[in-house]
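Apart from one protein chain that is not included, each protein chain of the complex appears where it belongs.
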Amino acid sequence: MNEIGLTHILFISTALFFIGVYGFLTRKNLITMLMAIELILNSVNINFIAFNKYLYADKLDGLFFTIFIITIAAAEAAVAIAIIIHLYRSLKSIDVDDADIMKF
Amino acid sequence: MKTLLSYSFSSLATHMHSWLKNVIANDLLLTITELVIIGVCLLVFLILLAFFLGYMERKVAAFMELRLGPNRVGPKGTLQIVADTVKLLFKEGFTPDAADKFLFNLAPGIIITTALLAVAPIAYAKGFQLWDINIGVLYISSVSSMAVIGILMAGWSSSNKYSLIGAMRCGAQIVSYELSIGLSLISIVVLTGSLSLNDIVESQANGWWIFKGHIPVLISFVIFVVASTAEINRAPFDLVEADQELTGGFNTEYAGMKFAMFLMAEYINLFVVSAVAATIFLGGWMPFHIGGLTGFNHIMDYIPSSIWFFGKTLFIIFIIMQFRWTFPRLRIDQLLNLEWKYLLPISMVNVLLVTLMAIMGWHF
Amino acid sequence: MSASSVIFYIIAAVIIGGGILAITSRKIFRAAVYLLFSLLGIAALYFYLNYEFIAAVQIVVYVGGIVVLIIFSIFLTHASGDEMKRPVLWRAVFSGLATVFAAALTYLFITDHNFVPVGYALDHPVAPSVKNIGLQMLSTTEHGYILPFEVVSMLLLAALIGCIVIAIKIKTKE
Partner (left out) sequence: MFLKEYFGSIFSSIKSLLTGMKLTGYYFTHLNKIITEEYPDNRATLKMPERFRGEVIMPHDEKNEHQCTGCQSCELSCPNGSIKIITKQEIQPDGKKKKRIDTWVYHLDMCTMCGMCVEACPTTAILMGNEFEHSQYEKKYLKKVLNKPGSRLKDGVE
């Protein structure tokens, strides 16, 4: 454990964050964009846990932030998928470029 | 005799560890060797277990239908399942042309991996537990929720309508029944105050929860058995594979060894579910005691703890098998009605009752 | 190199490899499966850091919930065997450049900054056990999280109702 420092874990979370950002920028499909968002949220979770573990071992606040982020991510994914399915019903496509009308 | 009773496997494990330490100097190599030894032992145990359960299921089914069951290969048909395994081994591993080959071949692996992962924290006997994790119950329920991914994967990648319908049903079924499983487990967690399976077993030293916990625990035991039968896709909730309507559901396209892996995962899941039920409600490896009758209790103590554990587990397995050969299959709407209209509300109210009981200290 | 660091590098490879494949794979179901591997790797990382509770929660919520939801929506909106369009070249190049530069910048920050744990923290670590988490989650004192807990439960209820309202099929009289 001693060889693996905080910076190792921060590199993972940085890489994951920017992978997510890249995916969010290049993908055009709503579901894959949602996946990219999940990656970004998870990289943030890793950061919270790592800081809690290595810097503030006397508190649990990072852990609580992670729990709340996971909860909110679940709610967000559920709502997003409801929207995607509704969009698919009206437009027969879940491509962001096709969803160009303001009300449907 | 006393030494035999207080015998625990931890001394054997430490002994083996020190012996291996002398033989293998390298730390990394030592860890890998030990992991390999444990893994091989576990795999052999589980394969033998799957063989036994397969034989047991055929015999139980036959006796309940006034038949004899397998009785040709080996004495009393005991080698029938071995013959079946050999046949499955030599069968062609067929992959459909339109299938997504990568996912098609990955799916049986995922399913069997999740089944194997859930075996880890179970306490088989006194002092014999592979991984005494402090969140045992949560770990098992989280790992077993991964099996749905494998089934969805198998159903989608076969690119076959039957498989896809089977996978959709499976998703709806497992995701909904997981809720009542979780709630019925929580009722015992509330009473024990710990998620660790070891602590839960220890808390039942003076009586199993099914006796100590009055009616609410009985209700959650029944809910657990019913919902876990649905979770592992066994009849009467086997409409994921539903031979008559879906020609096999998600495993329509599978043959040979890949199909054997699905089959083995089913039996391991059956074992895990029954072992969890036995651990949580029936006291795991704790012997059966009646307060006041010291002589009787002493006799019960002489039975080894592993026999208690496996006896209870086999009892639950037998009940689940009896479900299979007694009840007709449900329709999908009946299945979801049962969960969302009956099991979930009842188990929610039940958790409140159990919490009240735990606060007031009404249990023994 | 000890066993523990080998395990760490395997976990890191699974997380990053899964993430990269998840956003580049052109078959959408495969992307979801790679995402699953990435999320499982993150759960393994939590196990590695001895945060078992959060790892189990990660598996329950992400693998048992969100990935299953995503796969369900894929079932409902795609046909088996479809491939997605390749991203437009200039968009891929520019977003790739932007992310690489930003990642490099962050990398510089991380390597430059010297993270020093507070001495008090090292001497009095709190075990992230379920008991401690539960006690602190529901306490009303300084580091208690009872208010966010209740707010999040309200949010979940709102999300539940919102999903039903959005996805419900309104029967029109014809």
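Letters are used for the chains, namely A, B and C, taken in the order the chains are written, and counting of residues starts over at 1 for each.
Just so we're on the same page, a contact is a pair of C-beta atoms (placed from the backbone, for glycine too) under 8 Å apart; a residue touches a chain by one contact, two chains touch by 3 or more.
Note that the coordinates shown come from a computational prediction; the quantities given were computed from them, not determined experimentally.
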Neighbouring shown chains of the undisplayed chain, as defined at the top: B
Among B:Ala25, B:Leu66 or B:Ile359, residue touching the chain not depicted: B:Leu66
For chain B, residues in touch with the removed chain: 60, 63-68, 71, 322-323, 325-327, 342, 346
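One rule holds for everything that comes next: only the chains that are shown with their structure count from here on.
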Touch-based graph of the chains, sorted into line, ring, star, complete or other: line
Mean-CA-position distance for chain C and chain B (Å): 28
Averaged-CA centre spacing for the pair chain B and chain A, given as whole angstrom: 33
Distance from chain C to chain A - Cα centre to Cα centre, in angstrom: 5
Footprint of chain A on chain C - complex, ascending: 1-2, 4-5, 8, 12, 15-16, 19-20, 22-24, 28, 31-32, 35, 38-39, 42, 45-46, 49-51, 54, 57-58, 61-62, 65-66, 69-70, 72-74, 76-77, 84-85, 87, 91-92, 95-96, 98-100, 102-103, 106-107, 110-111, 115-118, 120-126, 128, 132-133, 136-137, 143, 145, 148, 152, 155-156, 158-160, 162-164, 166-167, 169
Residues of chain A touching chain C in the complex: 1, 3-4, 6-12, 14-23, 25-29, 31-32, 34-36, 38-39, 42, 45-46, 49-50, 53-61, 63-64, 66-68, 70-79, 81-86, 88-89, 94
Contact set on chain B toward chain C in their complex: 27-28, 31-32, 98, 100, 102-103, 106, 133-135, 138-139, 141-143, 145-146, 148-149, 152-153, 156-157, 159, 164, 167-168, 171, 175, 178, 194-195
